[in-house]
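All protein chains but one are shown at their positions in the complex.
Entry: chain A
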Amino acid sequence: MGTLRIPLTLSRSILPITTSSPSSFLLQKHDRRISPAMATAKPLSTDALKQGIAEFYDESSGLWENIWGDHMHHGYYDAGSTVSVEDHRIAQIRMIEQALRFASVSEEPNSWPKTIVDVGCGIGGSSRYLTKKYSAKCQGITLSPVQAERAQSISKENGLSERVSFQVGDALDQPFSDGQFDLVWSMESGEHMPDKLKFMSELARVAAPGATIILVTWCHRDLLPSEESLQPYESNLLKKICNAFYLPEWCSAADYIKIAQSLGLEDIKSADWSSNVAPFWPAVIRSAFTFWGFTSLIRSGWKTVKGAFAMPSMIEGYNKNLIKFAIITCRKPK
């Protein structure tokens, strides 16, 4: 994977603002405040984590939507490409299509999924796309009441509100009876789940016999057979990111595969798409440091700003082959 050339320190030269403006002063102040806090971050309790996640998305959803549209996930790019915000929307759609193709979801209308669950649905980008594509019914769950409400109104604006609905709910305790859904979809929400086994068990539980489960998520690299854990510098880097994005401890794609096997799921497949999402972060940073992006960021609140400052750490993680963007798909036995 190519090295991403982006300044890892937030230099004033990126900002089209003069040194004397209030905004750049604010930038320096925040810069000094963040590093010590993030370096000594303690892991959050599950309750605090869930609340943090809900509040983080309550606060930052609006900004994300303004810049990136209603899909709150990475775009899929050709490895090594340089991209701009304008490309991102198409790439986000491409990500969904690539995931469906990887999972071998049938292209035959008679075999299309009729019911879909979007676990960690954000403001419903995937839900709406999948509902339209398959003429299906979709239910989305999110911890954030703000997101659920926003998801609902966007769906209404798009004339889809009868087929796609959103609930405030917990992916670790999904409010559905067993075997409801033909397609179980988790696009970049797995990283928020504090108990990966419970998370996957719920995905498997609500999947109908023969259903497809698609999980696209950030992981850390697989450990070598000789390793018990990550190197200390790797754990420290992940801790910084966890604190900013309200993430619990990371696991690897190999861990997810092991869990899927232990749950008796079949046809388990996995791939490393890190090089296909790498162009995303520099584009996000570039957009954050346009004048408009920056002032919107500051207006969004502390949690969002903290998240923004963790972005260089994400790039560092990708560059050091520590952070992986993985897809894991499988099938519930018939």
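We adopt the following convention: contacts are C-beta pairs under 8 Å (C-beta built on N, C-alpha and C of every residue); 3 or more make two chains touch, one makes a residue touch a chain; residues count from 1.
Just so we're on the same page, contacts and distances are computed from a predicted model.
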item	value
Listed names "Protein preY, mitochondrial", "serine C-palmitoyltransferase", "Vacuolar protein sorting-associated protein 33A" or "Multifunctional methyltransferase subunit TRM112-like protein", with the criterion being the UniProt name of the chain not displayed	"Multifunctional methyltransferase subunit TRM112-like protein"
Residue of A:P145, A:P209 or A:G264 touching the missing chain in the full complex	A:P145
Residue among A:Q98, A:Q167, A:S275 or A:N319 touching the omitted chain	A:Q167
Of A:Q98, A:N158, A:Q180 or A:S201, the one touching the omitted chain in the full complex	A:Q180
Residues of chain A (touch criterion as defined above) contacting the omitted chain	47, 114-115, 135-137, 139, 141, 143, 145, 148-149, 152, 159, 161-163, 165-170, 172-177, 180
